[in-house]
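What follows is a single structure, written as structure tokens, with notes after it.
Just one protein chain is left out here, and the rest sit where they should.
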Amino acid sequence: MKKTVFLGALTVAGLAAGAASAQTLSDVQERGTLNCGVTTGLVGFAAPDANGEWDGFDVAVCRAVAAAVLQDPTAVEFVPTTGKTRFTALASGEIDMLARNTTWTFTRDVDLKFEFVGVNYYDGQGFMVPKALGVSSATELAGATVCIQTGTTTELNLADYFRRNNMEYTPVPIETNAEAQQQYLAGACDVYTTDASGLAATRAAFENPGDHVVLPEIISKEPLGPLVRHGDNEWGDVVRWTLNALIAAEEYGITSTNIEEMATNGSPEVKRILGTEDELGSKLGLDAEWARRAIAAGGNYGELFARHIGESTPIGLSRGLNAQWTDGGLLYAPPFR
Amino acid sequence: MADTHAHSVRFVRDTMLPEQEPPGAERGVVKWMRENLFSTIPNGILTLLALYCIWWMLSSVMPWFLNGIWDAPSIRACREILEGQLGGCFAVLTERWNQLLFGFQYPSEQYWRPTVAFVLLFIAIAPVLFRKVFPAQMLVFTAVYPFLAYWLIWGGSILVPIFAAAGIVAGYLTYSRLVAQSFAMGFFGGILAALVFWFVVGFIPTEGIVALEPVASRNMGGFMLNLILGTVCVSLSIPFGIALALGRRSDMPIIKAICVIFIEFVRGVPLITLLFVANVVLAYFLPPGSNFDLILRVIIMITMFASAYIAEVIRGGLAALPKGQYEAADSLGLDYAQAMRLIILPQALKISIPGIVNVAVGLFKDTTLVSIISMFDLVGMIRGPILASTDWNGVYWELLGFAALLFFVVCFGISKYSQWLERELATDHR
Partner (left out) sequence: MTTLSDPPQSSFKLSMLLNDTRYRAYTFQFIALVCVAALFAYLGSNLAQNLEDAGLTISFGFLGDPANYDINQTLIEYDNQMDHWRASLVGVLNTLLVSFLACITATVIGVFAGVLRLSNNWLVRQLMSIYVEAFRNVPVLIWIIIIFTVMTAVLPAPRAFRGEDPEASMLFGAIAFTNRGVYIPKPIFEAGGWAVMLVFLAGVVGAFAYRRYATRLLYATGKLLPMGWPALAIAFVPALLVFFALGQPISLELPELGGFNFTGGINILGSLIALWFALAIYTGAFIAENVRAGILSVSRGQSEAAASLGLRPNRIMNLVVLPQALRVIVPPLISHYLNITKNSSLAIAVGYMDLTGTLGGITLNQTGRAIESILLLMAFYLAISLTISAVMNVYNSSVSLKER
């Protein structure tokens, strides 16, 4: 709020139709902060901590981009968005990028005119049931009451799954994860379904996590990733390659602790990433050390994963699909060349 | 004389008998109970039912309340202390007190600023509410208050609100000079003067002069956000409401139609859809690149909403004025603006005050709806960050009860004031 409320309101009438779609990068640099859309609160991915600082896996992507573009990982305005508001916020320019566990789908990419720059978490929709029900497979859920967190693709997947298996169910749509948890624990629904990562996070917060099981079926593919507006390819490239740099950094063993050493002694590709060789940064419209700052901001992909959602955290997700391709996972950063 | 009389009458009592106590059933508590609680058999049954209700409520709430834990780091710690006994975990209130009041993003070392602004609010509003008690000079502070509060809450250089105030003063001076010629000229001249003034001072750099640390409005939250939205929107909507009410009663068909359509449209849709507009759609209607933040868009929509309701209240006030007042103003040769300003509006507004206060209370309660569009007001804080945190997951009653209590205190206070004012303003004799 550099301009005051009323002066802003007055001058806005005189604002030239300036910001066309293709200059987000210069807008961000001029503004000095990155407006990043996140969820209103999902522990592990994006949630304000007790001091009001945003923290989490999605938040880390925003911070890495801010570090790359603005030299300062803290120069981020986090804009909490709901399932309803996230796309408008991005389309109308209120935010520069959206890092809000958003599933990459055809409609969103093509019809809604967004550009998914990559995948930072491969997820899938799962089910959680109380152990006492004695259910061991999702195919036994005929007639169950299912709590769904609305606003994601979960409703569609659920309807598809139950239709495919000829089962009846009663959906109970719920706005926030906290309320879904309350409903589920009180027995108002038999099953809670959302992304498997969300289930793990929710279960971790229970008093007795052992009383609940996550069923083996994963009924959908949910590639979650950051997205930007369609048509601004320069900005899309910046976000895409920042994410790729984080992933590649893990592959090549660049961590936030050894980054300086790697910059001088690493392999040629590592040096290209870290800007000691070649001038990849200038091609993006940034300086040479953009990726070095992005990685130094919170560490490489593996470090971020371990810190926010990994097995040592209360959420306790294993890498699974999100391991590097060298470890049998799906993470595969294109070459920096 | 007295003697003869004394002889002719056998006995005359010359002192009053001491008053006797009424019989036991017609006295004190018993009488009161017989009259008020057990006058008839159905009445007695009602009383017993009511007593049972009270007992049932107290017996279920009191142990929970009295056993409450006020100091614990998390709900698990609470449960450990309680060891399975019934008891509330009020520790969440003490631990998250600041978050409940100020949201989670307001810089914690700056909490004194909104607090001071809140305290000053009472001083500013007192002479308006109780005109007879406080000296009229205090109204000067009331006029200064909005700028002061803006500076305190949002921070930044003090020059910004000073310039804003100066612009309004410039506008007023122009207005008072030109109003002698015609109201319209004064009105538009004043607005023009203010705009020109703001445009000119816009070139003066204000950075860092007597500056408080600036706080972005998206960092506002908690009960503070409810209070800000409530007071700002109500005070902004009163002038709009007056204009709409006058427009709706105007003889000019087009102006009347515009006002009627606006009022009926806004009153016909729920506030939540207007908030969806603010949140989801409004950005598309603003010039590309302009970036109104959410709180400003919400203020715009709530003000629209409130002004339609206030317009209807004021229209009621205008309609309630005897026709003679309008005719008297006309016969004095006053033009429309003068008649309204000097004769009609002062009376109509006086009649409308209780209605306006009711709208204000309703609006203040409705500010909780912003929690649905991902703003962290009091209810939003409770439903979002606090209940979602692993520490306090499951502490519903304490938090919701606290929110209800806070709103109750404020709204009950205002509605009691409104009732008092209604009696105070009643000039007719029944």
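Here the chain labels run A and B in written order, and each chain numbers its own residues starting at 1.
Here is the rule we use: a residue touches a chain if its C-beta (ideal position, glycine included) is under 8 Å from a C-beta of that chain, and two chains touch if they have at least 3 such contacts.
Since the structure is predicted, the reported quantities are computational estimates derived from the model, not experimental observations.
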Left-out chain, listing which of the shown chains it touches: A, B
Those residues of chain B which, in the complete complex, touch the missing chain: 35-37, 39, 43, 46-47, 50-51, 53-54, 251-255, 258, 264-265, 267-273, 276-277, 280-281, 283-288, 361, 365-366, 368-369, 371-372, 379, 383, 396-397, 400, 403-404, 407-408, 411-412, 415
Residues of chain A in contact with the chain not shown: 17, 20-21, 83-84, 87-88, 91-92, 107-108, 111-113, 132-133, 141-145, 150-153, 155-156, 158-160, 162-163, 169-175, 182-183, 186-190, 229-231
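Criterion: only the chains that are shown with their structure count from here on.
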Chain A and chain B: spacing of chain centres that average the CA atoms, whole Å: 40
Residue ranges of chain A touching chain B (in the complex, touch as defined): 1-2, 4-12, 15, 17-20, 40-43, 47-48, 50-52, 77, 79-82, 84-85, 88-89, 91-94, 175-179, 181-182, 185, 204-205, 207, 314
Partner chain A, residues of chain B touching it in the complex: 76, 79, 99, 103-106, 108, 150, 154, 156, 160-161, 164, 195, 198, 202, 214, 216-218, 276, 279-281, 283-284, 286-294, 296, 372-374, 376, 383-385, 387-390, 393-394, 396
